[in-house]
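Read through the structure below, which is laid out as structure tokens, and then see the notes.
A single protein chain has been omitted; all remaining protein chains appear in their positions.
And now, chain A:
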Amino acid sequence: MNLWSVQTLVPLPVLVPLFAAGLALALHRHARAQRVISVVALSVVVAAAAGLVVAAREAPVVIDVGGWAAPVGVNLVADPLTALMLLVSGVVLLCVLLYSMAQGIADGDGRKAPAVQGTEDIRRILEAQDPDADEARRRDVLPVAIFHPTFLILAAGVADTFLAGDLFNLYVGFEILLAASYVLLTLGGTVERIRAGSVYVVVALVSSLVFLLAVGLTYAATGTVNMAQLAERLPDVDPGIRLGIQALLLLAFGIKAAIFPLSAWLPDSYPTAPAPVTAVFAGLLTKVGVYAILRTQTLLFPRNEILEVVLLVLALATMLVGILGAVAQDDVKRLLSFTLVSHIGYMIFGVALATTASTAAAIFYVVHHITVQTALFLVVGLVERRTGTTSLERLGGLATLAPGLAILFFVPAMNLAGVPPLSGFLGKVGLLEAGVLDGSALAWVLVTGSVITSLLTLYAVIRAWNKAFWQPRPDEQELPEETGLPWGMVGPTAALVAVSVALTAVAGPLYDYAEHAARVVMGDAIYVDAVFPDGAPRGTGESDEVTTEEGGP
């Protein structure tokens, strides 16, 4: 393989962060070096992803890792959908990393870094559990040398999930990112985070087991875990068995994506993490689940009417239950977590309709939602930094106190609600159009539900806006002394808000790209041809050291 071919770009989003994570861990005593390594690594990821976006437009870029050709070897596939997701996630990860460095989670902001070791530390932490010492608890007990390596491993896991060309690699990618997320969510091991972390970790562990079992069953049914080969073989499998496997995969990804009956863990666990961690979780982790659903449902399995109906109903329930939860919240972070759950419903709506138009709309919506949701959580992090609280009861008067912050909140909030010129509106219009084109009664119910959810989202964010920014400041509110917002935090937030607005400006080309990605995902042939360029006969592997014998069952 030529080193200078575009294929070289494919493994970079996984390899570079993993390597950088090791390096950063080795250099844990040198905070500056860690920062430089992390920023450089994620910048390389963004650059590689941008290259792939261009390259994958022609045809999916495939690389056989380890020199064995698929389906015998493991392969990484960058089709337009993967490339697009890599680019968006890379940009989001980079912005959040810069934000977190300025916030000082990473280096403790010059504070002594208590690595939670030894009885002395534990005693101090236990003292800090005093309810009066809320702020001390939140800020002081953050260990730190591990933040950068863990964050980079999360980036590698996300990239691996997007690039995986076989189901088992998808599982490994999920485990990498989940393991990193466990560490990030329980950073510092404070009371709240251990409480929230227990639930999160156990739920995620169970979903991983379900996924692994589904992989095993797939292998038993088809004798392969390579996605391209599965796309060829699964249609021939007995429909009952196929439905079982499909439902198991859907269950596993449904937990990760937080689809309604499986979403209760999310609004409780995310808000307890530090703001940048919450932001990146909200932006990426659930969307990785949505990506996995999109990939497996469209590529691997032939259309299945029953599951489509089930998915549509679940999408509706996710939207409505999620947004009603958001309306009832008084904590901005929890409110946003509920809107996150709710808007997963839109993407599932698009996936469930299973047409090219709906899939394209879902892909566009995923891109929009990753940027907007992350931006909103970052802004809330700024609000918390400025005022020391995220409770709508205690916030107020922020519009006069910090006008810039108000703009930073208002724009993505309107975008999330889908107010016309912004990208959220375009994504929703695409979904509604696809729903109307489908024309079935259930699709019309979903269209109505989407509009209602959109209005309720508007209500929820406007309520947050009114209470936090517009209404006069409650008299008893005391601002923390440290009132200035560092540019290092505002800059990345503003950049992300700008990206989310820019999505409107480039909506035309982006939507075209999403449609192209949807066509590739829906049309199995393009993907399969890219993986098996010579039209390999079914059931045999080929490699550099070619065998003439037929292998496999």
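As a working rule, a residue touches a chain if its C-beta (ideal position, glycine included) is under 8 Å from a C-beta of that chain, and two chains touch if they have at least 3 such contacts; residues count from 1.
As a convention for this text, contacts and distances are computed from a predicted model.
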item	value
Choices "Na(+)/H(+) antiporter subunit C", "Pyruvate formate lyase activating enzyme", "Co/Zn/Cd efflux system protein" or "Phenazine antibiotic biosynthesis protein" - which one is the UniProt name of the chain not shown	"Na(+)/H(+) antiporter subunit C"
From A:160, A:175, A:384 or A:515, residue that would touch the chain that is not displayed	A:175
Which of A:205, A:437 or A:451 contacts the chain that the document leaves out	A:205
Sole contact to the chain not displayed, among A:23, A:59 or A:183	A:183
Among A:65, A:217, A:429 or A:526, the residue in touch with the chain that has been omitted	A:217
Absent-chain interface as seen on chain A, which is shown	72, 122, 126, 129, 168, 171-172, 175, 179, 182-183, 186, 189, 191, 194-195, 197-199, 201-202, 205-206, 209, 212-213, 215-217, 219-220, 225, 264, 267-268, 328, 541, 543, 547-553
